[in-house]
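Could you have a look at this structure, given as structure tokens, before my questions?
Removed from the display is one protein chain of the complex; every other protein chain stays in position.
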Amino acid sequence: MTLLGKVISVNNPYMPYPVRIASVVVDSPDKSLRTFKFEFLDPEDENRFAYLPGQFAELSVPGQGEIPIGIASSPTEKGYVLFTVNRVGQVSSFLHNMKEGDIMGVRGPLGHPYPVEALKGKNIVIIASGFAVTTLRATVVWLLHPDNRPNYGRITFVYGARSPGHLLFKDDWEAWQKRDDIDVYVAIYKMVPGWTGKVGFVPAVLQEICPPAENTAAIICGPPIAIKTTQPVLFEAGYKPDNIIMSLENRMKCGLGICGRCNVGPEYVCKDGPVFTLAQLNELPPEY
Amino acid sequence: MTEYIVKEDALTAFFQAIANGRRLLAPQGQGENCRLEVATGPVSLDYGNTHLSPKATFFPQTEKILAYHKKADQPKYNQYQDLGDHAEPTVIFGIRPCDAKGLAISNKVFQNDRFTDPYWKGKYESALKIGLACLNPSPQCFCAAMGGSPFGEMGLDVLAYPKEKGLGLKPLTPAGEELVKAASLPSADLASEIKDLEKKAIEAQGPLDTYQIINERKIMELYKADHWSATAEPCLGCGVCTFFCPTCHCFDIQDETSEAGGVRMRNWDTCMSPLFTVHGSGHNPRPSKTERVRQRFMHKLKYIPIKQDGVRGCTGCGRCVVMCPANIDIRTVAATMAQASA
Partner (left out) sequence: MGALETITQKIQDKAKSLLESGQAEVVIGYRKGSTPLVAAPYFARTPSDCENLIWSSFAKLNLANYLPNRTGKVALVAKGCDARSAVGQVTENQIPRDNLYLIGVPCSGLVDPAKVAAKEGRPIQKATETDETITVSGVGFEVEIKKAEVLRRNCEVCSHRSPTMADELTGPEAPAAKPDDFADIKALLAKSPSERLDYFQDLIKDCLRCYACRNACPLCYCPVCFVDETRPQWLGKSTDPMDTMTFHLLRALHCAGRCTACGACETACPVNIKVREFNRVLDKAVQENWSYEPGLTWEQKPPLTVYQPNDPADFIK
């Protein structure tokens, strides 16, 4: 490799941290979802990769390219980072075939986290549909950490997926169900034998249990249709657009607000988002 | 700062003095073939503008940024390594003020409020930029209407202008002052001459239009206007406007592999391509050319001004006006945006 010009030794935001795949878990019956646990080859990189829930990273597969994926672990979980990857394109398909022990890269953290600092003192209702639960799983883990839990009011977690097999992070939410400092409602869209939880789409479940809007913020993550149908339920309960927080996805490459493809009006989803309030999005073109 | 004069017979010595062992890029060739290139022949002082904008000097169409070995017995296999910023000490003479402004606008994207692109930064900051003001703007020029000037100073270290077959020089930054001083030139007070020439050159461009209206209108008011489908209808969807635009900076990142390893490179990309924004799921936030054309003009005339204190993302260089095969003229589009109702 010939070096041209000056070496970019520090702060090259294009340079991924080398990681080893510590484990791969198949998450869904159709094998379209896998959760990867990565360990940094250089333990110091874990400190450099300082993040908060809601941020994402570029998973960097040599020879294939990069994909932006929300971070599913919480920074309170030490020694590793978690990412759940849906198999849709060239990079994710290749990644799905990689094995424990393989070396690849993680570049980030990128984007802004959920506004956990600004939400201090508030009640929070967290609403997840399908595999978009990942960064919300990170949020709940972070909020329930003893250092953080006292800073927040009532916490409600609503989560729905197609079938029990499509519900991710079962060990986590089953453990949360046993706690008394979080209300957990997990639903599947259609009844199957043996299921004892709620049945119905997320908006319907939310309508049943929606906490009062007073001093409460809602964080929604899910496919566009779920986000769209959840909003009226929140409006009915009295939530205002600046207390409805969402995370957007758009095609991205650099993740740095430079390469230009993920913009929604003047904002870049990668650099200025992916977290926006509904009040912000109401002023922007719906190009997401 | 004072101004300086380069007499006709001192030009060659001047170019040698400012290069001072560095790479000197200057206008080479005439007319449509004029390019900012390593100066091997005589430096042209009489040209409209270079065919391509000078952005490729700092942001090449293809740039290899990282590389890796893929054989497991190689050290650091599958780990990306730095390929350097490809920068070298450079003096550029003859950038037109519209293009220097374009580079300065891109500089705020490449070095934004959160991240610094080291490949751009290395090249942009290792180049001293001497602009060449326009005494006779070309028919397609409209820099003044876009808030610039044929004698614009933004993004330049020195502003030069043709003067009696030589040059007048106005240093604009300490680095520019130092550069000019190194050439031991006679000094002069050229301020009023510059002012007169600038006034004449602006008048030659015709009356100013009311682009200010766009600044005053809300994003969604402009976005929802009913003209966009008709504005976009003739568009062929090629990327000519974006490739020639001095402020277009979009790129794609691609990995290419060989037997031994691979490189990560970036290549110019264009928002005119349907694939630019398409999600892995197949969903496309900008599915038709109406949305894509709207994006381009909104980006230039509304989004960039919002992010850059009112500075428009179009510098009025006129390249897209001349190059668009379907004659979609940003001046006409801007006027339509200012007039159209939502």
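To keep things simple, chains are lettered A and B as they appear, and every chain counts its residues starting from 1.
Keep this in mind: contacts are C-beta pairs under 8 Å (C-beta built on N, C-alpha and C of every residue); 3 or more make two chains touch, one makes a residue touch a chain.
Quantities reported herein were computed from a predicted structural model and do not represent experimental measurements.
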item	value
Which residue of A:Asn11, A:Gln90 or A:Asn215 touches the chain not shown here	A:Gln90
Contact with the hidden chain (one of B:Ala19, B:Val240 or B:Ala340)	B:Val240
Contact residue for the chain not shown (choose from B:Asn78, B:Ser106 or B:Thr270)	B:Thr270
Per the touch definition above, residue among B:Glu8, B:Glu32, B:Glu125 or B:Asp196 touching the missing chain	B:Glu32
Residues of subunit B in contact with the chain not shown	31-32, 48, 51, 61-62, 136, 138-140, 230, 233-234, 236-240, 243-244, 252, 254, 256, 265, 267, 270, 273, 275, 321-323, 325-327, 329, 331-332
Residues belonging to subunit A that touch the chain removed from view	89-90
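The criterion applied here is as follows: only the chains that are shown with their structure count from here on.
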item	value
Chain centre separation (subunit A, subunit B; CA means) in Å	37
Subunit A residues within the subunit B interface of the complex	1-9, 11-16, 18, 41, 60, 62-67, 86, 88-89, 92, 102-105, 224, 249-251, 253-254, 256-266, 271, 283-288
Sites on subunit B touched by subunit A in the complex	65-68, 70, 76-88, 109-110, 112, 114-119, 122-123, 218-220, 223, 249-255, 257, 262, 264, 266, 269, 271, 276-281, 283, 285-286, 291, 295, 298-299, 302-304, 306-307
